[in-house]
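Below you'll find the structure I mean.
The complex is shown incomplete by one protein chain, all other protein chains being positioned as in the whole.
Going in written order, the chains are labelled A and B, and every chain counts its residues from 1.
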Amino acid sequence: MKALQSVLLALALMVSGVAAADVGVPHLDIGKGGHCVNDPKFMKLNHGDLLKKQRYITVHQGVIGRYSLINCVNCHASKVNNSVLGTNSNFCQGCHVYAAVKIDCFECHSSRPETVSQTLKEVAK
Amino acid sequence: MDALQKGRRDIRNFYFLVGLGLLVVMAGLFAAHYMEEHGHIVTGMSNQVVWGMPHVFAIFLIVSASGVLNVASVGSVFGKTPYKARAPLSGLLSIAMLAGGLTVLMLDLGRPERVIVAATHINPTSVFAWNVFLYSGLVAFVAIYLWTMMEKRMNPLSKAAGLAVFAWRFILTTGTGLIFAFLVARQAYGNAILPPMFIVMSFAWGLAVFMIVQSAMYGWNEMALNPAILTRLKNLLGIFILGVIYLVAIYHLTNIYFAKQTAFEKFILVDGGIYPILFWAGYFLIGSVLPLFLIYSPKMGTQRHVLLASILVVLGSFSFLYVFIIGGQAFPLMIFPGYEVISSTFGDGQIAQYSPSLPEILLGTGGLGIAFLITTVGVRALNFLPKDE
Partner (left out) sequence: MSEINRRDFLRGSAMMAGLAVAPGMMLYDLARANQPASSAVRWGMLIDTSQCEEGCDDCVKACNKENGLPGKTGPTDEQWIRKVELKNVKTGRVTSLPMMCQHCAEPPCVDVCPTGASFKRADGIVLVDRHLCIGCRYCMMACPYKARSFVHEPLHDQKPEVPRGKGTVESCTFCVQRIDRGKDITACAEACSKAGHKAILFGNLNDPNSEISKRLKEVASTQLRADLGVDPGLHYEGL
């Protein structure tokens, strides 16, 4: 009985070891990257909350702020396909597939960076 | 046929009915999924007719769910014994139809997956938001009421629970009527008579549904309804049908009298194509006059006649709601009084076209299926058969 248990335990450990090696941490294409608006570790934990707060302030009060989704996408869209989605190495999709959390944002929001937006260009005139 | 055989046949029939109900419900769920996947483009609804077939089914179910409780109220609030025997069945039907109606409304949303938002973000000025409370409250009250009736130790509380249900369903149907009564901009709605009209309609439709279900249950058990009770119920149904005719007449007469509304009334009652046909043939003739004849004509009024009358009332109610909801939106908004619209890309001044698509009809019948399924399982599992001494 003891022997059987230890065999099973060993098997379980092997399996989990293999699984961990297989999945690994996703290699993300962070796009332009550079200085994030906050420490990346902080952002990894809190970007959901930050975006939620920002969205209220932007939509209801009209204040375009630091934590806007446009900002995320502008810096983190892949230079390969010009998007934060598309493959499992793209910034948003890659991590969300890894964490198995569905992203709703891009049904409505653009997953591509602003092409020096028409709006802004005109405002600059 | 011995008892064993009858028991076997009963079980087979029961599973057949459950299977049938499940099939209809599955078709409805599939339709809802299809609509969510492709968007409302696969329905007949548009930017002008924004509520369509699902709302016809849902409002029928919700209005009837409130009205069917009338049977229970007459028993508990007014203390009439024959109605008391029917109170549990009326409570079950109410919950079943409410569940069906709300499911249809929910699945028709543009973002059904976000329905939880409706519970976490409440706009206090919205009659829709009030209804979220009214509907869930009714389910709770009726469940408690059923408990007080079916559990002997709770019986003393049954009258109080019945009173609460009575008050609640009044407010609930008022709320359903107010959904339309509060719409100031549309000719068909924005009228204070709508809540009372909905209440009386709920009495008629709810009782009709009750009669149909009761007939089916008696037929299943090879029982006949006590003639005295049949007379009472059919007379009540007759009075409700007359009451609806009265309020619908007042509603249309008021509109006809107001010059600004006559064009709309002409559309709905005379030259609007499908709408006048459904109103006069569907609602008035088939759904009101014929049932009255079946109920009151001296040679008629048997259980079968009353059953047929009840079925016709339900058909009439669908005709009425189709005209009220869809006809009411098909008629253009009056945005520029005194002007005629020569051209517009958004259908201003034009009668909107609407033809229901299969998915939205299946979604609606799915709601009926849910009500049917809950009722079938409910009456099989628990003792809901009305027994008269």
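As a working rule, a contact is a pair of C-beta atoms (placed from the backbone, for glycine too) under 8 Å apart; a residue touches a chain by one contact, two chains touch by 3 or more.
What you are looking at is a predicted structure, and each value in this text was computed from that prediction instead of being measured.
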Visible contact partners (per top-of-document touch definition) of the missing chain: A, B
Residue of B:46, B:226, B:261 or B:302 touching the missing chain in the full complex: B:46
Contact with the hidden chain (one of B:183, B:256, B:292 or B:358): B:183
Residue, one of B:26, B:122, B:140 or B:277, that touches the chain absent here: B:122
Positions on chain A where the hidden chain makes contact: 37-38, 42, 45-46, 49-50, 53-55, 57-67, 70-71, 73, 107-110, 112-114, 117-120, 122-124
Absent-chain interface as seen on chain B, which is shown: 36, 38-41, 45-48, 50-51, 109-112, 114-115, 117-118, 121-123, 125-129, 132, 179, 182-186, 189, 329, 333-348, 352-353
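In the analysis below, only the chains that are shown with their structure count from here on.
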Centroid spacing, where centroids are CA-atom means, of chain A and chain B in whole angstrom: 47
